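Yeah, one chain of the complex is gone here, protein chain that is, but the others are all in their spots.
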Amino acid sequence: MGVEFIYPEFEVIRNTNRCITCRVCERQCANEVHIYDDENKVMLADESKCVNCQRCVSLCPTRALKIVKSDCRLRENANWTDGTIKEIYKQANSGGVLLSSMGNPNSFPVYWDKILINASQVTNPSIDPLREPMETKVFLGKKPSFIERDKKGNLKNNLTPQIELSMPVMFSAMSYGSISYNAHKSLAMAAENLGICYNTGEGGLHEDFYVYGKNTIVQVASGRFGVHEKYLNAGCAIEIKMGQGAKPGIGGHLPGTKIVGDVSRTRMIPEGTDAISPAPHHDIYSIEDLRQLVYSLKEATNYKKPIIVKVAAVHNIAAIASGIARSGADIIAIDGFRGGTGAAPTRIRDNVGIPIELALAACDKRLRDEGIRNNVSLVIGGSIRSSSDVVKAVALGADACYVATAALLALGCHLCRTCQTGKCNWGIATQNPELVKRLNPEIGSKRLINLMTAWKHEIKELMGGMGINSIETLRGNRLMLRGIGINEKELEILGISHAGE
Amino acid sequence: MLKEGQIRIPSGCAISAVISKEGKRMSGEKIIESMKPMHDRSNGLGGGFAAYGIYPEYRQQYALHVFCNDKICKDECEKFLKESFEVVKSEYIPTRKIPEITDEPIIRRYFVSPLSSVLSSMQLDEKEYVVRIVTKINTEMKGVYVFSCGKNMGAFKAVGFPEDVGRFYKLEEYEGYCWTAHGRYPTNTPGWWGGAHPFALLDYTIVHNGEISSYDANRRFIEMFGYKCNLQTDTEVITYIADYLLRRQGLTLNETASVIAAPFWKTISNKPRAEREKLTYLRTVFSSLLVTGPFSIILGFEGGLMALNDRLKLRSMVVGEYEDKVYIASEEAAIRAMEPLAQNIYSPAGGEAVIIKVKDGDINGR
Partner (left out) sequence: MKRIYVNEEWCLGCHLCEYNCAYANSGIKDMVKALKGAEINPKIHIEESGKITYAVSCRHCEDPICVKSCISGALSKKDGIVCIDKNKCIGCFTCILVCPYGAIRPSDEHAVQKCELCINNSVEMPACVKGCPNKAIVYEER
């Protein structure tokens, strides 16, 4: 206490008139906020431990609980905000780098919210998706520049391997270790049911999930955890992770406390050792090295799997994308600066990288200007929050979107942003078996399927309104977008006109 | 107001076409007649025709039809043409002064051949060379617009109702084995001659009725291959798509139709294996060239034409026959105006390509 004391961020408000002391809050809080006072038969709370994950609020059968922001505030100062000052206190206390989880929460522009979508009126008809076919299927991968014919004149299938998706959305990389077995299982089951893909992340693939291979993208990151021949061949595609939107330029660190049991086995590292992914791939210091890894992986998989290269959206992303498109990669995945993470240094998460909307628009344009857009498919992620974000992304030029935070929310995540503690009360970002079991994949997968089915309906409605009945004619169709309240330069980069133009 | 090329202008329209399977040449009179009953489908802001087989005496040369704003533009254009081609003949396109058509630009016609020395030094085939030169003129030369550049064929267009445009260009004096026509109902053009249809590139011409919803997706894709969508019209982009698929990729007409108006995935999945694989391949490889939204188009080319509706059939289009002739139009009335006895009148299904080819060797008329 004393100079080190920081007043708790949240207050637990318990309506004692409604509380029936069933103690479910106590049993469900891994942070041990709630305590039962046997003597007085009442519930007590230690608010300093509360992370506002809302588990107790959600499970309280009488709605007797709420968590509110504490109003104990330092004197107001627009420059030295409460958060800024408390971060200084924390660092003065600990001497350490601040850590955070999930995506950048700061108030940078969200360009999705500054873009509006078109609809048909009079001059051409809108299409009713309930009455007419409305197609959302996409194929990801390189498209050949020229057709070839056999001796009889029939078209030869000279397509390189593709990923087929029933809708332009995939679950993005989250490693086994950073999230739980049950979270992975939920994603895998949902992806299979939906006809889309999920991504193993960099922690390898649990042997139980090889059966979902057709809907699995296996990732190869700088730590090469869990990478072996069978793994590379297990999925429908391989993703080389060069960077992550939440922490461009740095690697990953999964603490030894999470490297237990199956996680250790799947990652192929001893139990209890920290899993540290280096910042760069130490065999890739330049673009020509990337090309070698791309082809090494193709060789290892007999040219049967498309290769994705995932990069964080950074300042010269268009040039980087152009380089990747010429590296032999089939798909480029770009992760915007608002993308999530299980843990990242706060300063990096909040200050490095650029918005995905601008990165996407710049890359799509650059690849078209160079005439190589067909060499690759573009997948983008980094805070795709809704079906309208997907529609806007596709119209800007994306072939498909990666979603992770939205998927976690469907699984129960309440964005308390404390994944790094490993005490996820929703059974997602934890390896504690008591907590992991809280996520029943039967429920989790169903909720993911519900979410994506709902998005698919909405995508179809939006497409129908524009008179578009197939997602491929929405891709790059920027005339369907208008900007609102953004400046000339932003419009120019996005390649769209302002509303009213 | 902004004209075509400065802003995207959607428009509704009337289309019609006639072709002789025997390659017999007909004057332009009938096709002009066909546009009269569809008068209300246009609004006087554009009309035009394409005629095939009309220049048999110059069939070896590319016939460039050019609008020039003034004499300076014309001189500049002619200077550039002389640098790029051997100009075999240079003349005004004959027109008739009528009160319905006014403000005409200078309308020129040049029969040209690419210089073989230039071709070999640039390692280009003849057609690609012509396309590049025409694209360069239309993109870079102010006040000059090449609106037709094929061999033994020509497009004729103007601001006005199509039947007046036909009289203006004295089309009754031309004889071709195939004619297509277009009446335009644009929603916001000040009326620019170059913006009228048909749109032509080499021997490909397109007349189109509709407003496609895929425009910008198609445009941004096709522009990767050197095309410049200067007019920002549907017709222009569809013409480039046809040129790209037919000439540069070497697809057949039917294959081209299954790219532009691709069958639904469900329809594809019910086809026999070979067909299914072919259609899946085409849809996957050329996914950005699928055209959605309402359209009926007639693609004219040397020796034939292809009519195609969007896959939902959101625009009217009927086909009829009489003797060696096939008639296609937005309305049956237009067909009847050309041939009252036309038979076998039917509406092709959405995405069903109607392909008519002149008997081999007959395209220069008898």
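When the chains are written out, they are named A and B in that same order, and each has its own residue count from 1.
In the analysis below, a contact is a pair of C-beta atoms (placed from the backbone, for glycine too) under 8 Å apart; a residue touches a chain by one contact, two chains touch by 3 or more.
Note that the structure is a prediction, hence the values are computed from the model and not measured.
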{"item": "Chains still shown that are in contact with the chain withheld from the display", "value": "A"}
{"item": "Residue among A:R149, A:R347 or A:K437 touching the omitted chain", "value": "A:K437"}
{"item": "Touching residues (missing chain, whole complex) on subunit A", "value": "17-20, 22-24, 27-28, 58-59, 61-62, 64, 433-434, 437-438, 440, 442-443"}
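We take it that only the chains that are shown with their structure count from here on.
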{"item": "In the complex with subunit B, residue positions of subunit A that touch it", "value": "120, 123-125, 127, 132-133, 135, 137-139, 143-144, 146-147, 149, 154-155, 157, 159, 162, 368, 371, 373-374, 397, 466-470, 472-480"}
{"item": "Footprint of subunit A on subunit B - complex, ascending", "value": "8, 10-12, 187, 210-218, 220-221, 223-225, 249-251, 255, 262, 264-266, 274, 277-278, 281-282, 284-288, 290-294, 311-312, 314"}
